[in-house]
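Take a look at the structure below.
In this view, the complex is presented without one of its protein chains, the others remaining in place.
Every chain is named by a letter (A and B) in the order it is written, and numbering of its residues begins at 1.
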Amino acid sequence: MSFLKISNLYKNYGQVEILKDINIEIDKGGFLVLVGPSGCGKSTLLNTIAGLEPITSGEIAINGKSVAGLHPSKRDIAMVFQSYALYPNMTVAGNIAFGMEIRGVPKDERDKAIKQVSDILQIGHLLDRKPSQLSGGQRQRVAMGRALVRDPQVFLFDEPLSNLDAKLRVDMRTEIKRLHQRMKTTIVYVTHDQIEAMTLASKIAVLKDGILQQFGTPAEIYNSPANMFVADFMGSPAMNLLNCRLEGGAGSSLSVILDRPGDQPLALPIKLANGALGAYAGKEIIFGVRPEALTDPDGADRNAKSIAEGECLIEVVEPAGSDTFAVTKLGGKEVVARLRADAAIHAGQKTKLAFNLDKAVFFDPKSQLRIA
Amino acid sequence: MADLTTTAPRAVTNPRATLQDLLPKIVLAPSFALILIFVYGFIVFTGFLSFSGSKLLPDFSTWVGLNNYVRLFNHPNWITALKNLAIFSVLYIVVCSFIGLALAIFLDQKIRGEGFLRPIYLYPMALSFIVTGVAWKWFLDPGIGLEHVMQSWGWESFSFRWIKEGQMAIYTIVIAAVWQSSGFVMAMFLAGLRGVDNEIIKAAQIDGASTLTIYRRIIIPLMRPVFLSAFVVLAHLAIKSYDLVVAMTDGGPGTATWTPALFMQKFTFGRNEMGMGAASAIIMMMMIFAIIVPYLYSELGGKKK
Partner (left out) sequence: MSAASQDVATRNSIFVRAIIYVVLILFAIYYLLPLYVMVVNSLKPLDEIRQGNMLALPKQWTIAPWLSAWSTAQIGVQPVGLKPYFINSVLMVVPAVALSTILGALNGYVLTKWRFKGDNIVFGLMLLACFIPFQIVLIPSARILGLTGLAGTITGLVLIHAIYGLGFTTLFFRNYYEAFPTELVRAAQIDGASFFQIFRRILLPSSGPIIVVTVIWQFTNIWNDFLFGSSFSGFNSIPLTVALNNLVNSSTGVKEYNVHFAGAILAALPTLIVYIVSGRYFVRGLMAGAVKG
């Protein structure tokens, strides 16, 4: 049975619909990431789970019980805020213990809990300091400590890493993951960073304009995006989404036809086409291929069942150390290919690129939904 | 992203939660009620009075329509008060702004001792208008003040008796009021000057603009909001001006330095013309609102987006 269940949730501010018909559920111990561009409603959704904002209709249930009308402090949740929201006038220990103090927990019990949490997070030496005397990473730890000490049923994280610098963010990400593996508490985590979403989540919910675009495991979201928005939003560099024409008889041998500047159109034969795609034969569709599925022929995935090759004019080469990215133009758009770091390639050169069509996805240009 | 305001969560279950939800409004209510009654209710009350024939006490049994307003605008004392207000407010606003801006620009030239000078320019703002009035009343008094001083220094023909002259007395009030407020305007402009983005100035310097040009073409145009704020504050102080006049001249000589505020006081409580007094107060309020309401509207409206 699902531990956190959000069903048919709507939220309006006056006339504006902020969240529309959200349905999400996650098992006990799961790690749910809400991801989307700013303004998509993900933080609002988190706040409604916390009880910090009222919902217009629908239901939120934690552990089988509806939390409607329950004060945030009665929902058995803990929250880590983007700005950490540490009480500036209290010490680190005071911050961690404030909730217990309000609930009337005796001092010695509070001290024990503080000790335990500060050991886990290695902030024991900071307990007497004020938040203003802490670094960003330390504040982050204290904020997590304040949440941990509640030992809640659900942790809520609101973009907790976005105020940290790049390196610290990666470290803290790992730490959160480790913490989750150790505590096994259910987590709901909001971020706009799709890498955070991919690395942390057991389930991802992609939101845009208050509408749930797709809900699934990271692999599902990454490999089988429900629509062009999800395809484009998840993954970096983003998936190449190219206008192409689908040619061939019904079912038999379909080919993707891509325009090339100063050359014949490129035809990529699809071996494993399914029926849904067949219905689009002879029509314009969107062909989606991730940069890592577009490589130099030697670097192509040897386990792939369907690989097509084509000559492309390389316009820009961007060595990134671990890989080399090459930009070419297909179907009237710039296309990024991910080559091996030492691939011998120059701008202005024509070279063969390998398309891993196992990983290719196709979208209806009108509805923007995935066909296959 | 999402609106960052805290809205109390829905309460359906228990009455204690409902109380917590209502608490913010319960806390705000007394203040709001007081403001509604003591400000807006009273404005309405005074508005009604201005259409009544009230003399010594509020009297809502006789209605005189616009008669009080007609009498008001035909009364020489009110005309004098309006003329004085015009002279006073124009000079007060212009001179204060000019001195304020000049001092602010001068102080902004990496002046040694700025920390010493600035408080000196500003301290009059901490004084009561009554104190200011007493100081200037006697300093400008021909018998013991400036005229007397000049003459005792040997400038026998020096004459400065404005405060005793009907035509000129209002200008002495301008002098005292400017003395009191110009330092404050300076502080406003100085804050504005210091808020100008340094990179814009650097860019202008690289473009070869002289200091004068930078001020004239770049910095002062950027001060527009400060000019507006200064104007609103000074205009509103000018229309309300009462204490200073009472302390310096008490409206005299004769009625030469009456202002609308003084008129209201004297007619309502001195001459038992409460209806006319109320009418004059309504006119004063309309003058202030004509300035303040558009200003607040643009300030608050501008902040939302």
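The rule is short, and it goes like this: a contact is a pair of C-beta atoms (placed from the backbone, for glycine too) under 8 Å apart; a residue touches a chain by one contact, two chains touch by 3 or more.
Just so you know, these numbers come straight off a predicted model, no measurement behind them.
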In the whole complex, of B:Val134, B:Met168 or B:Ala256, the residue touching the missing chain would be B:Val134
Which of these, A:Met79, A:Val92 or A:Leu246, touches the one chain of the complex that we don't see? A:Met79
Hidden-chain contact residue, picked from the options B:Val64, B:Ala256 or B:Ile288: B:Ile288
Considering the entire assembly, which residues of chain B contact the chain that has been omitted? 4-8, 20, 23-25, 27-28, 30-32, 34-36, 38-43, 45-46, 49, 58, 99, 102-103, 106-111, 117, 119-139, 143-146, 148-149, 152-153, 179, 183-184, 187-188, 190-191, 193-198, 201-202, 205, 210-211, 214-215, 219, 226, 229-230, 233, 236, 239-240, 242-243, 246-247, 250, 260-261, 264-265, 268-269, 274, 277-278, 280-282, 284-285, 288-289, 292-293, 296, 299-300
Spell out, residue by residue, where the missing chain touches chain A. 47, 50, 52, 71-74, 77-79, 81-83, 85-89, 98-99, 102-103, 146
